[in-house]
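What follows is a structure written as structure tokens; I'll ask about it next.
Certain chains of the assembly are absent from this excerpt, and the rest are unmoved.
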Amino acid sequence: MGAAFGLLLVLGSIVIGAHGFLAFFSLEGLLIVVGGVMAVAFMSFQASDVHEALVAISTMLKDSPTTYEDLRGDMMNIMKWARLVKERGMRELEASIGKNWIDDDFVRYGLNMVVSEYTPEEVRSMMETAADACYERDSVPVDILQTMASHAPAFGMVGTLVGMVTMLCHLDGDTSNIGSNLAVAFLATLYGVVSARMVYMPAASKLRQKVEKGRFRNQLITEGLVMLVNNKSPMYVQDRLNSFLRPENHDYYNVFGKPAQIYKELRHAA
Amino acid sequence: MGAAFGLLLVLGSIVIGAHGFLAFFSLEGLLIVVGGVMAVAFMSFQASDVHEALVAISTMLKDSPTTYEDLRGDMMNIMKWARLVKERGMRELEASIGKNWIDDDFVRYGLNMVVSEYTPEEVRSMMETAADACYERDSVPVDILQTMASHAPAFGMVGTLVGMVTMLCHLDGDTSNIGSNLAVAFLATLYGVVSARMVYMPAASKLRQKVEKGRFRNQLITEGLVMLVNNKSPMYVQDRLNSFLRPENHDYYNVFGKPAQIYKELRHAA
């Protein structure tokens, strides 16, 4: 909504100033800026990664759900498993998970390692490597979008230079249409700057936040599953996982008064 | 005051040069620069974070209190608790804190972990994770302000390009008002640079310092509470916490002469 309002201001001011948008269209400029950025992207990266980056642009405006809710769900699951392991043993956890297929690949991989009776250090190093591999792979489209954002103004400049060279070459005495030619040449620069700032950069920023949240979540899950292997008490698991949230969102059994919400829910569910 | 004086110089020099401010107002330029920056901010980040960044701009000019005083208060508290634990045991600390509600979420979380009888390593890793989560979250508005500072000149350039394209398109023989049109077009660049340098950048800088101070304080508190769990002597706690201050601000019992101020205060308070 804030974005819509801001855009409205920009467009409105252009309409006021220029009496219409028609003067702001140049097919050549558009082709050079968009075509150049696409060409370089496909030359620099694997096609499948570029496609992923382009998809990220289209989903940019949808507001991603807040982290807190997701993390809470993951925390609830880990605490349930911790209680199960503590009370009824690792085999019971294996049986319980066998019944309910887990969608998330990372969690499923982690649980497989947990029930395979590896040591906590082994499970930790395996899950950390897997989380790193995930993160490196997910970061590629972010890099692509940032590269695109840096190429767009450069190709805007290319378009303007092409326009000016063309104009200067056909300059023969009459200077009547220098103005409009120059205007058209400047449009390429405008396209380059605007596309970089209003398309590629916001998309890169949104995607980077999503990837960082994914990494944070994987850290939490790694920490949680290693605690399962260590056979820690559900209380400790809860306290440890809470540390991943900001202190004002912590939800623990406060010995100094405030009762923990999540603990009550768990007790209820049990 | 220094800031006010500097601003006075800048504005004064403009008045002297231009005989008034009226020539420096352009609605279009303002709309494009402010609207563009806002639009991109809301497109790139979650709305709540952008709001926080905007609030930071408004509180920018208030001088934050110096770190030293805050840290001293925190140090006094930790030393009191250390003495309590050493002399009368952990249960007494729990009782004492139960009576006085602690406002600070981070300290309260830490004390809960301290009295939960976890090992020092467990308390340290929990508090470090919590401090990191805090810091990552608090850094987001700083990132937003820095992004805004980088977008403002770009949208200033967009405004100038829009103005020049408009002017060049309506150029028909009479060149009498090229000058004033060009002047108006340049104003957008001026707005972009000035808003970046005098609004977004100082706000980002002030906020970053505040966030860094918060992180430093959380490190001190983490170190202090872990020493409570380790049941260290109040003397050691004092010496260790002093290391977080600059040597000239240290306040310890100097065996070579100078008596420690803070130690006397504590003795007084006890």
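Observations, loosely collected:
We just call them A and B in the order they show up, numbering each chain from 1.
Going forward, contacts are C-beta pairs under 8 Å (C-beta built on N, C-alpha and C of every residue); 3 or more make two chains touch, one makes a residue touch a chain.
Every value quoted in this text rests on a predicted model; they were computed, and no experiment measured them.
Copy number for the full complex in this structure file, with 2 chains shown: 5.
Operating definition for what follows: only the chains that are shown with their structure count from here on.
Centroids of subunit A and subunit B (each the mean of its C-alpha atoms) stand 25 Å apart. Put simply, subunit B touches subunit A in their complex at residues 27-29, 31-32, 34-47, 50, 94, 97-98, 101-102, 105-106, 108-109, 111-113, 115-116, 118, 122, 125-127, 129-130, 133-134, 136-137, 147, 151, 154-155, 157-159, 161-166, 168-169, 171. Across the complex, subunit A meets subunit B through its residues 1-10, 12-14, 16-18, 23-24, 60-61, 63-64, 66, 179-180, 182-183, 186-187, 189-190, 193-194, 196-198, 201-202, 205-206, 209, 216, 223, 235-236, 239-240, 242-248, 250, 252, 254-257.
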